[in-house]
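Missing here is one protein chain; the remaining ones are kept as they sit in the complex.
Our next item is chain A:
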Amino acid sequence: MTPDPAPAAAPAAADATDPLLVVDGLSVSFATEEGIVQAVGDVSFTVGRGEIVAIVGESGSGKSVTAMTLMGLTRSPNARFGGTAQLGGHELVGASADELRRVRGAEIAMVFQDPMTSLDPVYRIGDQIVEQILAHEKIPKAAALDRAVALMERVGIPHARERLRSYPHEFSGGMRQRVMIAMALSCSPQLLIADEPTTALDVTVQAQILEQLRTLRDETGAGVILVTHDLGVVADIADRILVMYGGRIVEQGTLDELFYDPQHPYTWGLLGSIPRLDGPLGVRLPAIPGTPPSLLNTPAGCHFRPRCPEAFDRCGEMPPLVARSPGSPGHCDRCWLEPATKRAQRETDGRIGLRTEGTVIA
């Protein structure tokens, strides 16, 4: 990796001594009629103060389950958890329901993908924000209302005081998402989890919301976990990236490490399969063959092995998530290939992508 310090990563480095969130060996499985679904396995990562960490992956990669487990939203009688998640002295995975209720909303808050389904359609916007504030703090309702107005103004909702009395359906998608963000910020959480916050929005509105998230991060110093499938959004806003596949982190590193020195063949494939606005025209996309694995019956060893053109004997054994180049200790991946081999194999037609042969029988 060339020494190209990512300016955006600077706030994280300043507080790196004491990460905000430490997730260690997190695993989540669900017992279903068909068998055990191993949704998340052996996931470990940290989030620093003021750092935006993106979790990237396709559907079924375990990215949302990871995020929701931190909020305690995956708890159900058929779920089994392993590992720990420490947020400033609070253990999240093993917390009792009461403990979790105190932490949730106050220390850790979440913004969901679809703001229409996550706002209650029969209550006014103002009341919904106030409810969360009053649940955590003993202050008069008038003070809570004032704070709601301040929050709405802060996330860019015009005429906030009048709009307190509006219902969710009177807001556009972008405005609803701003309400969700305002609500998430209402008790100044240390950690904000945003699960595909802009997926349901138009691109011009998406740009506004991302700008908003960035500003809030700078102002509040909260850590942010951004769950997304959109590598463009990641390139725009994240400081660090975790790439998940089949319930495991397959690669993690800074923005520049992941985009310019990707180590795992799945990451190559992911980078190769997105058409780029500034990319060459008239070329084939180096797609990843096959389909993601079922989490009911994950392949033994590396989960990407059945789709990987680089697979060899050793891939029958699960590779550990370790740093493979001494220069960048934070850049880890789960692949047995030698770094030199990876560098040689990851380019197709002069750009990063997974090499493939012919049409693939899916």
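General remarks:
Methods note: contacts are C-beta pairs under 8 Å (C-beta built on N, C-alpha and C of every residue); 3 or more make two chains touch, one makes a residue touch a chain; residues count from 1.
Heads up, the rule we're going with is that contacts and distances are computed from a predicted model.
Between the names "Glycosyltransferase, MGT family", "Phosphate transport system permease protein PstA", "Cytochrome c oxidase subunit I" or "ATP-binding cassette domain-containing protein", the one given in UniProt for the chain missing from this structure view is "ATP-binding cassette domain-containing protein". For the chain left out of this panel, the touching residue among A:Ala97, A:Val122, A:Ala142 or A:Leu277 is A:Leu277.
Within the whole complex, the absent chain has one touching residue among A:Glu211, A:Glu317 or A:Glu338, and that is A:Glu211. Considering the full assembly, A:Asp236 is the residue among A:Asp42, A:Glu99, A:Asp236 or A:Glu347 that touches the omitted chain.
Within the whole complex, the absent chain has one touching residue among A:Gly105, A:Gly223 or A:Pro286, and that is A:Pro286. Between the chain not shown and the residues A:Val203, A:Val322 or A:Ala340, the one that touches is A:Val203. In the full complex, chain A makes contact with the omitted chain through residues 4, 6, 58-59, 172-175, 202-208, 210-211, 229-237, 255-256, 259-260, 269-279, 281, 284-289, 291-292, 359-362.
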